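As structure tokens, the structure follows; a few thoughts come after it.
And then chain A:
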Amino acid sequence: MLEIGTLHYLMVAAILFLIGLIGVITRRNVVIIFMCIELMLSAVNLNLLAFSRLYGLHGQVFALFIAADAAAEAAVGLGILIAFFRNRTTVNMDEVDLLKG
Partner candidate 1 sequence: MTPVATPFFFYFLSAVAIISALVMITKVNPVHSALALIVTLLASAGLYLMLYAPFMAGVQIVLYAGGILVMFLFVMMLVNIEHLYVEKMMNRQWVIALLAALVLGSLVLGALYKGAGSFPQQIVNHPEQTNSQEIGMLLYGPQTGYYMFPFEIASVLLLVAVVGAVVMAKRRV
Partner candidate 2 sequence: MYNHILSIILFTPLVGAAVLMLIPAANKTLIRWTANAFALLGFVVSLPLVPWFWERKAEVGFKFLEGSPNNWIPTIGAGYYLGIDGISFLLIMLTTFLGFISILSSWTAIDDRVKEYYAWFLLLQTGMLGVFMALDFFLFFVFWEAMLVPMYLLIGIWGGPRRLYAAIKFFLYTLLGSVLMLLSVIFLYFFHHAQTGIYTFSIQELYHTAPLIPSVYGTTVATLLFFGFFLAFAIKVPMFPFHTWLPDAHVEAPTAGSVILAGVLLKMGTYGLIRFSLPFFPAVVQYPKVRLLMVTLSIIGIIYGGLVSLVQKDMKKLVAYSSVSHLGFCTLGIFALNGPGLSGSVLQQINHGISTGALFLIVGILYERRHTRDISEYGGISTVMPVYATISLIMFLSSMGLPLLNGFVGEFTILQAAYMANWKWAAWAVPGVVLAAAYLLWLYQRVFFGKVENPKNEKLTDLTPRELATFLPLIAIALWIGLYPKPFFEILEQPVAQIVEQVNHPKLYNAAAPPAAVQVAAKPANAQEAGR
């Protein structure tokens, strides 16, 4: 079997990142968009950990910070979403178009 090198992890991470990206730009549901962003950040973490294996633990710490950031973003984002939903009763991205021009 092939040796599993850094590249393999990077590929997986990139694919996950892209799937997240595709989700962000195609799905209508805001909640799912949030999830996709979480997925992207998680893919970044995978990248970092793959590199961390090459250089030392700094990458892991970085990943930890990104995870914390993801949590914070999720918390605030969902809070905003709820406030939004209260006023607009939708979480449909196509309907978030009050501001334009």
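Quick note on the criterion: a contact is a pair of C-beta atoms (placed from the backbone, for glycine too) under 8 Å apart; a residue touches a chain by one contact, two chains touch by 3 or more; residues count from 1.
Candidate selection criterion: all candidates are chains of the complex that A comes from, given by their letters.
Just so it is clear, the structure is predicted and the values come from calculations on it, not from any experiment.
Asker: Going by the C-beta definition already given, which one of 1 or 2 is in contact with chain A within this complex?
Answerer: In this complex, among candidates 1 or 2, chain A touches 1.
Asker: Can you name the residues of chain A that touch candidate 1 in the complex?
Answerer: Against candidate 1, chain A makes touches at 1-12, 14-23, 25-29, 31-32, 34-36, 38-39, 42-43, 45-46, 49-58, 60-61, 63-65, 67-76, 78-83, 85, 89, 91-94.
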